[in-house]
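One chain of protein is taken out of this complex; the other chains stay put.
Presenting chain A:
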Amino acid sequence: MASASADSPAPAREESPAPETLDKKDILYNKCAQAPDGTVFYQRDFVNMHVAENTTALMRLLQELVDSHLMKTMMWENQPCWKLRSRDEAAKLRAINADERHIYHLIDEVQNAGIWIRALRQRTGLTQMVLTKCLKSLETKALIQCVMNVKNPSRKMYLLKHLEPSAEIVGGPWQTDGDYDIGLIEVISNVVVRYVEHETWIRVPVGMNNTREAAVAKKKAQVQATRDIEDAPAVQPFRPPLNRNRTTLLPRSNVNLPTCTSILQHVLDIGIIKGKVIRESDMEQLLEMMVLDGRLEKITPSTYRTVRDAKDADDDTEGSWNGFVDAPCGTCPVFELCGDEGDITARTCVYFAEWLGTE
């Protein structure tokens, strides 16, 4: 039934009451509480504790504990086994009614996977009204919590209060209340881009080697100045960069390209994220998204680098896409309606007129 390995509330290690007032039930409980949290006990474990005289007595003791919610019964490979509950929790459980308890057990079974409200209704056979009332009551007693399922936003999922909902339900660190946290994603992306850019590119001034070349070019031009002016000069005339302060990015040589792991380490190191656990798979999801977004590019299956901004490149084709969309037709809102005759034609087109500067 319930998985024995699943986390369970750690029984609080309270100071045991004075020995003389203890009955056997409490002795057994205390002995069990000495074991590490979440230990699962089999019948043979209890026998080894030497509390009960015989099996019948042991079984009675256990039944009492279970009845008072200090222990819960589970099955593991067809053998019964038991797990402790804290006294607080047990007290709370003792205070609820049968229906609520039934629901609580069902929710407890699924652990952090959560259970859908409709599944609860089917399993319990309760009416919607009763069920809602019970769930409300359990929620106010802080025994269970309601979370939204990111895969099916209309489904309300319930799980025990102290459990973290599984990533499947809440969708990892990038989502808050079922929606992608655009702000968080943006901030982290910027951090990643800055880090990766620093790792993979080197900034040099445009024409880093130009000063000397200029002299050479000039000299050559002088030597050949006697030639007829009609002839093309043999050397490229030296053109100083338009803006001397312009810089460009060049790919670094012999660089260890950042991987998902190293990027995650960097993000964790600068401590920008608080209260969220980011696993490598989450980071990978973000990086994949950034590749789609055109902010990173994949060099090998595991390494990334940033995309060089076209404006950085030292050419003059800035801001142009292709011949089609740079002409008015490419982005024309009525492109589909434009014909050879009728109201909208190339002849009467206002966009063309604007573009060409003719009216």
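Here is the rule we use: a residue touches a chain if its C-beta (ideal position, glycine included) is under 8 Å from a C-beta of that chain, and two chains touch if they have at least 3 such contacts; residues count from 1.
By our rule, contacts and distances are computed from a predicted model.
Look at the chain that isn't drawn here: its UniProt entry, checked against "DNA-directed RNA polymerase III subunit RPC3", "Response to unfolded-protein", "GTPase-activating protein-like protein GYP2" or "General transcription and DNA repair factor IIH subunit TFB4", names it "DNA-directed RNA polymerase III subunit RPC3".
The hidden chain makes contact, of the residues A:Met75, A:Val187 or A:Ile202, with A:Ile202. The missing chain, though absent from the display, is touched by one residue of A:Pro36, A:Gly271, A:Gly323 or A:Gly342; that residue is A:Gly323. Summarising the interface, chain A meets the missing chain with residues 151, 174, 179-180, 182, 185, 202-205, 207-213, 216-217, 228, 230-236, 247-248, 250-254, 285-286, 288-289, 291-294, 297-299, 308, 310, 313-315, 317, 321-327, 329-331, 335, 338, 340, 345-347, 349, 352, 355-358.
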